[in-house]
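Omission of a single protein chain aside, the complex is shown with its protein chains in their original locations.
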Amino acid sequence: MTLAEKRKLGSVLVVGAGVAGIQASLDMANSGFYVHLVDRSPSVGGIMAQLDKTFPTNDCAMCVISPFLVEVGRHLNIHVIPCSELERLDGEKGDFKATIVNHPRYIDTEKCTGCGQCRQVCPVVAINEFNCGLDLRKATYIPYPQAVPLAYAIDRNACIGCGMCEKVCLAGAVTYDDKTKITELEVGSVILAPGGEMYDPKEADSWSYSHPNVVTSLEFERILSASGPYRGHLMRPYDREEPEKIAWLQCVGSRDINRAKNSHCSSVCCMYAIKQTMIAKEHSAHELDTAIFYMDMRTYGKDFDKYYSRAKEERGVRFIRSRVHSIEPVENGNLRLRYVKESGESVEEIFNMVVLSVGFKPSSGVETIAKKLGLTLNEQHFFRTGDIRPVATSRDGVYVCGVSHGPKDIPQSVMEASAAASVATSDLSSARWSATRTPQLPPETDFSKMVPRIGVFVCNCGINIGGVADVPAIREYAKTLPHVVHVEDNLFTCSQDTQERMKQVIREKNINRVVVASCSPRTHEPLFQETIREAGLNKYLFEMANIRDQNTWVHKNNPDLATAKAKDLVRMAVAKAEYIEPLHQVKLDVKPAVLIVGGGVAGMEAALGAAEQGFQAYLVEKTDTLGGMAHQLRKTWQGEDIPAYLERLIKDVTNHSKIQIFLNTKPVHFTGTIGSFTTTLNDIHTGNPNGIIEHGAAILATGGREYRPEGYQYGNRPDVMTHLDLDQAMKDTPATVMNADTIVFIQCVGSRNSDRPYCSRVCCTHTLKNAIELKKIKPGMNIFVMYRDVRSYGFRESLYQEARALGVHFIRFDPENPPQMNIAENNILTITVTDHILQRPIVISPDLVVLAAAVLPNENKELFELFKVPVNAEGFLVEAHAKLRPVDFGSEGLFLAGLAHYPKSIDESIAQARAAVSRAVTIVSKDGIMVGGVVAAVNPDRCAVCCTCVRACPYGIPFIGNEGHAVIQQAECHGCGVCVSECPGKAITLQHFTDQQLIAKTRALFYQPAMNE
Amino acid sequence: MIVADRKPLVEIQEMVANSRKILVIGCKGCVTVCNVGGLKEAEILASSLRIGRNKNGKPMEIDETVLERQCDPEYIAQLKDKVGNYDAVISMACGVGPQFLSEAYPEQKFFPAVNTKFFGGAVQHGIWEERCAGCGTCVIHHYDGLCPIARCSKSLQHGPCGGSSKGKCEIANDVVCIWDLIVRKKMEQGRLDDLRLFQPAKDWRTARDGGPRRSIREELAS
Amino acid sequence: MSELKSGSNLEKVLKAGHFAFTGECGPPRGANIDHLKEKYEPLKGMVDAVNVTDNQTAVVRMSSMAASALLVQAGLEPNYQMVCRDRNRLAMMSDILGAYSLGIRNMLCLSGDHQKFGDHPQSKNVYDIDSMQLISMVKKMRDEGKFLNEDEIDVPPKMFIGAASNPFGDPFEFRIYRLANKIAAGADFIQTQCIYNMPKFREFIKKAVDMGLTEKCFLLAGVTPMKSVGMAKYMKSRVPGMDVPDEIIKRLQGVDKKEVADEGIRIACEQIEEFKEMKGVAGVHLMAIEWEHRVPEIAERAGVLPRPVI
Partner (left out) sequence: MSQDFEPQILAFCCKYCAYAAADLAGSMRLNYPPNIKVIQVPCTGRVDIIFLLRAIEEGADGVYVAGCLEGECHFVGGNLRARKRVNYVKKTLAELGIEPERVEMFNLSSAMGPRFAEIAIEMTDRIKKLGPTPVCRLAG
């Protein structure tokens, strides 16, 4: 076959269903590709599902991730393949054949309803891995209650084969004879997201980990979790006493080549330790003393430094810069820690509990996959990736994201996942929508003006409901309720055959409202809605009564009251059903184009990404050149050539037929909603219009700049320069730099202070890289780095090691006592700094002083107001959610990338730009956006144009339209209903949650209706 | 707009203590905008009254309705066939409402549900502030758009008095000293000399002090 | 300054170039004349005039006109205070006529404290005219012999017109202009709010001198001795427009509890000593609140005795 004839497949494979794998799958499935999502474990979710809270917002991890889990589980174009592994990959980019090994689960996920009866009867207990072994589970188990797929599995290592589960399973889902199977999948590309594992302190005998009160940080997450082994009650494992004093030991298994043989920094431990101290303090009934023992506090991400100072200043967390050299069990289950303070003083302190902040190591799957697929690993056994192609592996068509190619936090993983989704599908764009499924549905029947005819289906859920409540009595009772024309009870209402029957009954009896009394709408409403839709009913003509999760499961001991309550709940559901109405979603056209504002690396990568995906890209730049800040950089941290990359990128962007570039241009007018925006562009100099463009999404990549330092004689002397000045000098006049015998680097100039309380993230790495280069050229040069914390996160730690090995001197200073510059009368410059180890001031006379100046966002007040996007106090753009929506804005259809979001290295900017493309493509790849449903609707007659909704809406969606009443665009409304409850004229309704419906439901609890005729 | 507050429930309960059938009438004008007398508040009041009556074992019937405005006779007239069915009617409009209602339906008893307070606007959702005292002779232009008659607690035309402290009025820490704002604005704009001028004693005849006021537009009135 | 506007003792003392010393007397909360007497008796011979407050802090007291008249009967010279809070222009003008007919020759024109913190917060305030307009009105009645409506007055009241100034109110930069406005409106003398922040007052008076204001008008510096640490703290934090530096509080806290009042008087006397020498200050107004009986001692210690008789 010639190149042109090569087959491009419209399906993709994702290996690993942690948060990265989930995000990549959703992005691709939502932009026209069929996704096979493979995971070794019985359910999706990865490590994030085990976390209690997430930094720096302290959001509940499960609350944040579970909507994503549900979406993956129900997505028509995501095929979740649990208990499975990738065995081999043949073929090439665009046309792979993947061989998958499906391990036996012993329970058929198609049949299992998740009722849990099997677990109830299982006589065997086993270690509960989900709770890190802190408690036990049954051999028949589900990893956690929110698991997707919601199906049980049998742990055959623990199972004694008693057959109890098979006997009680009324769905017939237990399959003891389940065997390993092999499946083959045809996919166009592969994304690997097998993730990481936490370092096991048992590997080295250094931390008394065998003591029950020494736990790893992940174990501590489970201890804090409300659904964990202690139900959120802060206790130590040894005696279940509430600890009063807890120590955290940082860098366990990280930055440690002696004990753990891991040189990398795990990037997340500083932050999660701070989080754990704060959450533990909240959980503790008494004053809890928390101490973190650390080497460098690496709070380098967005809002991290503020979080750190909050812990220190407001919560009284003790931060002790010291490595603990021994942990010794003493009486009462306590532990004695010995450490040496920076001042050299030896200290002994007793703690009730010790948490080991364990680092990341690659998941055991990484090495296996690498071998099977022929991929290169780095020295730390993670997948090897470069900076300029940050998510590409050594094999074409195979991409990587998440922790498997380097330790990172959730937002970074999510960003990379989207980036991988974007690059993995850009070559497959010709096959978009070719492998996806679309539901074939009959037209909806029009029931308007017809009296309600309600059908009620009461579920026994095996014996989960029927074993406690009197289902026949509930069924008979439901018959007496108004407008009810059909009632039946089912063994499993959710089973395939009942679904078919339900459709048949709806048609036969002309049922126009359906009530199911079973489990939770959170898990099952979409299924039933699909079913009634298949029977020609609008999916909103549906209501559920939760008589299992919120009734029989919690009132087991009181069958009579459970039956009575079930009747109440059914009556309430029927009462609401009487008033529910069909809601019709409207399809809005989508303009298949993306606007990108900012022509730096992030903007260009975004434009190129969108164009490669087959969409028109409009790239708007306010200056007369593309490239932005990158023009001033020389090499990435791994040493890749930036000027050559930039030249290539500018050429690609300029020559791409789908990219239209507007230089010297700024947007001056912006209107529209997701999928269909209109932006007017003006020439920045003449003020004349440059064009009016229509686009379905927009990406803001407005960049940043280097801070021009005040002080340190910057600008007055040629021997004081910033990093970018140094880079320029190295390029233009290297001799001026190399003549120097002594160079001082001063870190955090303009960062981490009261004006800019954030870490500029890139400066430590930049300093290390330059120091190494200088030392290599001129080994005799004296190089001093004056720092507060060396923040060489991830593999960048290797630069720190190398710099030290090359003899670079590192001197730490306190913010209260920064390095002082003196200019003597003879114009000789000296720097004085207090050395913490020597405890005395050191005076250095450098030939050159390099200031690690802060990274600032570009000021674009007008532009940001035009797009109505928020900025934080420091001027950085604010994303929709710090964890799971790191490139989205709160306003739908708008995305961000690059330095405008936060300081970051070029590889991170590229990844974020590609991620923004992925997110934008989920919109522009569709031929229409469905809007409506559970959204607010304004009744113009009642509107008093009082602006209450305008002010109350948390998203700023309502406005007063030209017609003289409030307007709430269906496409933009998030459906929370705040405006509805505030509106003084009762002019707004939240569809499907109207006053009438909810008051009817309320009333029904207290009124027994008259008998139905 | 006219800004009002809902009267305490107990006061309204006492007004209608002996009534068995009550109509609550909201107004879609100012009182809806200031979230005190629209349909929402009418429903809340009706429900609260029902709860109170049911609790005391003296159930009654309450209906709610809302008029476009209670300060125009045409809208008042829409109640013609309705008011007679009730033994008490509660108006949620400003002080104008119950009076227009009483004038139109002299046989019926009308009760005010709100305390009418001032002319002002919303400074944010849920907070309204006075801006105008309706003095009948506007002098705002002398004070750079800030009215000391309405907003100085002593209506000083030559302020600020000695009680002005850190931009706040002597009466409370949360009351802005308008004179502080006036002076600062004049200073910023280099027009402090405006405040060296003596303002003669104000003619209060155009205010309420001149007796009940009327506005007659010859070209409109017939 | 040769021609006398009112012929009051205070006017004479000031115009003769003496350093004036005025006191203050709050009328009783009742018609108890003896109580009033207790308060004014110690002031006899100690001060040039006695301010008689007008429902001070919006608390009902005997009318300041009646109390002033009783002082006249007792041989003391009152400085009749009138606030804009409680009466409209009709009442004010009629009271001024009445006061003059009762022998009252000095008047202090004030806005008045808002009734919110008084004993009748329910009352309706008047503020028909403000203090600036009141000053102007009294001057018009005296100099033009006319009411506000331009009608002629049959025997116009000749008042020596006083006004108040608070150098410490905000905005500080504007205070000097407000003083200038009051002088332009017709104030013959100024009594200031109690002064504790001396550096700030020096700045203020320097500006007043530079602007020539103290040439046009007599300025009497307000002094109130601190009776206790509690009083100092209260005045610092609770009285709007009052500026009490921390040093004053520290100084009071620094002495034995029994000595605090004495230390307060010592601070006041030190201030008076400085005012005597300060350019632009024509006298001191001593507001010894509920401490009238100690005025002789303070006057003695401040070295302002004997008072000139003209």
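Chains: A, B and C, in written order; residue numbering restarts at 1 for each.
Here is the rule we go by: a contact is a pair of C-beta atoms (placed from the backbone, for glycine too) under 8 Å apart; a residue touches a chain by one contact, two chains touch by 3 or more.
Bear in mind the structure is a predicted one, so any value in this text is a computation, not a measurement.
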| item | value |
| --- | --- |
| Neighbouring shown chains of the undisplayed chain, as defined at the top | A, B |
| Absent-chain contact - pick from A:P452, A:G599 or A:G977 | A:G977 |
| Sole contact to the chain not displayed, among A:S25, A:T113, A:N546 or A:T665 | A:N546 |
| Selected from A:K361, A:R384, A:R475 or A:K1001 as touching the chain missing from the view | A:K1001 |
| Absent chain, residues of chain B that touch it | 8-10, 13, 40, 43-44, 47-48, 50-52, 54-55, 57, 59 |
| Residues from chain A at the interface with the omitted partner, ascending | 52, 57-63, 66-67, 116, 145-146, 225-227, 231-232, 520-523, 546, 548-551, 553-558, 561-562, 564-565, 568-569, 572, 934, 952, 954-955, 974-978, 980-982, 990, 993, 995, 998-999, 1001-1003, 1005-1007 |
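We take it that only the chains that are shown with their structure count from here on.
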| item | value |
| --- | --- |
| Between chain A and chain B, centroid-to-centroid distance (C-alpha), Å | 50 |
| Centroid distance [mean C-alpha coordinates] between chain C and chain A, Å | 70 |
| Distance between the centres, which are taken as Cα means, of chain C and chain B, whole angstrom | 40 |
| Touch list for chain A against partner chain B, complex | 942, 944-948, 951-952, 982-986 |
| Chain B partner contacts - residues on chain C that touch it in the complex | 84-85, 89, 111-114, 116-117, 125, 127-133, 136-137, 148, 164-166, 169-171, 173-174, 177-178, 180-181, 184-185, 193, 240-241 |
| Parts of chain B lying in touch with chain A, wherever the complex brings them together | 28-29, 32-36, 38-41, 43, 66, 122, 124-125 |
